[in-house]
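Other chains dropped; remaining ones untouched in position.
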Amino acid sequence: MPKNIKKIGVLTSGGDSPGMNAAIRSVVRACAYHNIECAGIYRGFEGLIDGDFKLMDARSVKGIINKGGTILKTARSKEFRTKEGRQKAFNNLVKAEIEGLVVVGGDGSFTGAMVLNKEFDFPVVGIPGTIDNDIFGTTHTLGFDTALNTVVDAIDKIRDTASSHNRLFFIEVMGRDVGHIALNAGIAGGAEEILIPEEDLGLDRLVDSLNKSRKSGKTSSIVIVAEGDKIGKNIFELKDYVDENMEGYDVRVSVLGHMQRGGAPSCFDRVLASRMGVKAVESLLEGKSNYMVGLLGGKMELTHLDKAIKGKTKINLELLRVSDIMST
Amino acid sequence: MPKNIKKIGVLTSGGDSPGMNAAIRSVVRACAYHNIECAGIYRGFEGLIDGDFKLMDARSVKGIINKGGTILKTARSKEFRTKEGRQKAFNNLVKAEIEGLVVVGGDGSFTGAMVLNKEFDFPVVGIPGTIDNDIFGTTHTLGFDTALNTVVDAIDKIRDTASSHNRLFFIEVMGRDVGHIALNAGIAGGAEEILIPEEDLGLDRLVDSLNKSRKSGKTSSIVIVAEGDKIGKNIFELKDYVDENMEGYDVRVSVLGHMQRGGAPSCFDRVLASRMGVKAVESLLEGKSNYMVGLLGGKMELTHLDKAIKGKTKINLELLRVSDIMST
């Protein structure tokens, strides 16, 4: 039988992503709706250890649904990796009479939540907040859609100058382990080639492909490169290689960097955050623990945190093929 | 056995939506990839009747993936509703050696495509292009995601002034028969109430709800109203009713109008358009006809045009509930 939870805590952890504030708002309002208290915990697991908590009522989260970043701040906590740190965190939770915890973050944050749950049998539910879309158990992580629009907007701008100058641009986007941002934004930005961690195209094929593009009448080109591309060279080395092995193009590099994490969340991410916050709170109230809420088949579904972390998200092969056809 | 198609035509019809250009580009490039010809047909079925065609190669669609509207233009054709009009259209297709047609549009456009198919056994495939998301057989129509972001951006701006003045705003968004735009943008825009065609809230409950909001400490409020709201009053009458029956609020109205149809498509809509264009062309090449391509479970799937038109898309009841909880 579900425990009768009267107070829930919420924290954001790891890299921030657009929509985290909307998720906080949703958790807070869902608590208010169910007449239970909600405590915001600052700076992720750091704040848990420091007891940096604040009671939040429905009005305290007004005006944040459209704000990037996280009002609760986020951090990576070394101390939480020690048994002592986690003991402090648990003691603080008990002292504050918090009986369930919603953790918004990526796989590192979920690992922290799982350990807390394992060691102290403390109820936890995760909300996948990361722009990388690399969490199993949800078709979309919070912030992925917004980041895609940010990246595509930047590519559009760079294309203006690329096509005015007949230039070739290498644009680096986020994604150390997965190429979801590169692949989607590459198709949407009309990239000629997309280099992702999942696939080693090889330098020769890249140059071949760019040469083919030129011959087909293209006077400028854009190549999207995921941070974690497996071609074995960083983006500046790529530029040098192409400079040396291809004629006719003026080659430039642009690293989009941290702006990809910020900005007002898209409609999609705001709705997703609102749904996930409600589902997370109600799952805790139903006595569930150790789950992540996710979007599957358009519905809110639960996946074991363990599976969410270890499971792999795969590149959609159809998208790779579409990208290929579009660069005809 | 599939007919060996050597030339495909593409047209946009009905109300325009962001992503139509990306879909045209995809159809043209998919044809080029498969070494078949592609003819762009201007002004929808009007241009079909007038024989207003233009051969399009892969380079002819460069630089349009990020443009709103449709370079092929669109129209509503009365003449195509007559047998004579359709005969002319068919004759033009035969004369131009076009052997398959991709129709980008909404249910009216699909009806036209079906009649053409029925009367002349002409191969047709539909791509759902409308901001309303009211087509069965796809979780997302082309342009829906972009329109949502446009609406939410406008709501954000109006909220700035609403909360500076402690005002109540009624904002009308598109959606004559379905409330998808209102419901999603309402949640994302933090609306207090959302009035949709699928649900008659009633004026009294609206005023009750707004009064409750005030008492909970809200000093400004936003109510999203779908064009086709069933409350039986237009948005200006709504304002008058609330003006008379509620104190303390300065009530204003904003009708977002046609800007909802324009603008650069979002990343989501560009990727969707690219996928749909490829699927439409390849379906015709595989000998399929009378289908619409759609996004179901994250994959490209075919639905009979007949079913796509007659099927109903339903409001997600979970979203209604989330909206309710969020306005706590």
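The chains carry the letters A and B, assigned in the order they are written, with residues numbered from 1 in each.
Quick note on the criterion: a residue touches a chain if its C-beta (ideal position, glycine included) is under 8 Å from a C-beta of that chain, and two chains touch if they have at least 3 such contacts.
Quantities reported herein were computed from a predicted structural model and do not represent experimental measurements.
Participant: If you can see 2 copies, how many does the complete assembly in this structure contain?
Facilitator: 4
Please note the rule applied: only the chains that are shown with their structure count from here on.
Participant: Could you put a whole-Å number on the gap between the CA centroids of chain A and chain B?
Facilitator: Between these chains, centre-to-centre, one finds 28 Å.
Participant: Could you list, by residue number, the parts of chain A that touch chain B in their complex?
Facilitator: 25-26, 29-30, 32-33, 58-59, 62-63, 65-66, 139, 145, 148-149, 151-152, 156, 159, 163, 184-185, 187-190, 216-218, 264, 266-268, 270-271, 274-275, 278, 297-300, 316, 318-319, 321-322, 325-326, 328
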